[in-house]
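All protein chains of the complex are present and in place, except for one that has been dropped.
Labels for the chains are A and B, by order of writing; each one numbers its residues from 1.
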Amino acid sequence: MEKIIFYILALIIVVFAIASVTSKKMLRSVIYLLFVLCGIAGIYFLIDYNFLAAIQLTVYAGGIIVLIIFSVVLIHHIEMELEVAKRSKQILVALACLIGLGVFLTTIYSYEFNEVATAISTTTEDIGLGLLSYEAGGFILPFEVISILLLASMIGAIIIAKGKKLTDKNDTTV
Amino acid sequence: MIAGISIYEILTLTSILFFIGVYGFITRKNLISILMSVELILNASVVNFVIINKYLFPDALQGVFVSIFIIAVAAAETALAVAIIINLYRQIASVEVKDTETMKY
Partner (left out) sequence: MDISYTILIPVIPFVVFLLLGIFNKKIKPAVSGYIGVGGLVASGILSVYTAYQYFFVYGKVDGVYQTFVQKTVWMNFTDTLAIDMGILIDPISVMMLIVVSIVSLMVHIYSRGYMKGDEGYTKFFAFLGLFSFSIFGLVLATNLFQIYIFWELVGVSSYLLIGYYYTKTSAVAAAKKAFIVTRFADLGFLIGILIIGYYTGTFDFVTLNNPEGSAIMNWASSSFMGLSVITWALILIFMGGAGKSAMFPLHIWLPDAMEGPTPVSALIHAATMVVAGVYLVARLFPMYYFVEDGFALNIVAYVGAFSSLFAAVIAITQTDIKRVLAFSTMSQLGYMMLSLGVSGYDGHEGLGYMASMFHLFTHAMFKALLFLGAGSVIHAVHSNYLKDMGGLRKYMPITNITFLIAALAIAGVPPFAGFFSKDEILVAAFEHNKLIYGVGILVAGLTAFYMFRLYFGIFWGKDTKYNHTPHESPLSMTFPLMILAFFTITAGFIPFSELVTADGAGIHGHMSFLTSLEAIHWDMAAIAITVGAIGIILAYIFYKKENDLADRFSKAFGVFYIWASNKFYFDEIYMFVTKKILFNRVSAPIAKFDKKIVDGTMEGIGNKTVVISEKIKGMQSGKVQDYAFGFIAGVVIIALVFIYLWTN
């Protein structure tokens, strides 16, 4: 049963990913990306990482896609047809990607992974405890660093995006 | 782990997703499209971390933690990238890649 669901999800992901990168319309490309992200969340549900799936849907599908749609709207190009690269370049890059893919797959398939078959399911409590623990193996420091990072990126985004209108009014202040 | 699916298939899936993202990054002419391709790449790497954690080391949780951090970083990065694109749009009134080639020889 899970096998079939997995294959359907895999198919959705791949098809919509290809559609996203080759689509000529801007908004459609964004929506296809949304479907890819949802598919990936589905995979997370399949392997019993519920918390992670929730984060994926919230942050990625909810936050980032909305952000991209806002920026697309601001650029006024929603209805415009996007240019695509010329045929020769497409073929060349596709070829290069296929070769790279071949290298990856050869490497993966030639290695013996020792799979450990268990049925442990991770709860959110475990994740929380691990993320905020002070003992060895705890991730409290990266957690704090990420908060600083998010703060910095917020400030940075505001500075970069605010433009000239806010500065022209008072010449002396920044 | 998912019953009946070995690790190889999932790793294949993520590799394909990764290279679709690379293809999109190199081929697309719109800055926002390039940004979306970067999202694909990052997502593929996140899935890789999670799967390897789940299949090979079920006791440990580092894969999950790292995935959380990667998602956080990806969000921050997208926000900043959009800010930059908007600022650039104000300067040169275009988000085509071909108009950003002023650093050529």
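Just so it is clear, a residue touches a chain if its C-beta (ideal position, glycine included) is under 8 Å from a C-beta of that chain, and two chains touch if they have at least 3 such contacts.
Everything quoted here is computed from the prediction, not taken from an experiment.
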item	value
Sole contact to the chain not displayed, among A:Gly100, A:Pro142 or A:Gly156	A:Gly100
Given B:Ile7, B:Val22, B:Met36 or B:Ala83, the one touching the chain that is not displayed	B:Val22
Interface with the undisplayed chain - residues on chain B	22, 25-27, 34, 97-98, 100-105
Positions on chain A where the hidden chain makes contact	93, 96, 99-100, 103, 107
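As a convention for this text, only the chains that are shown with their structure count from here on.
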item	value
Distance from chain B to chain A - Cα centre to Cα centre, in angstrom	5
For the chain B and chain A complex, residues of the former touching the latter	1-13, 15-24, 26-30, 32-33, 35-37, 39-40, 43, 46-47, 50-51, 54-59, 61, 64-65, 67-69, 71-80, 82-87, 89-90, 95-96
In the complex with chain B, residue positions of chain A that touch it	2-3, 6, 10, 13-14, 17-18, 20-22, 26, 29-30, 33, 36-37, 40, 43-44, 46-47, 49, 51-52, 55-56, 59-60, 63-64, 67-68, 70-72, 74-75, 77, 82-85, 89-90, 93-94, 97-98, 100-101, 104-105, 108-109, 113-120, 122, 126-127, 130-131, 139, 142, 146, 149-150, 153-154, 156-158, 160-161, 163-164
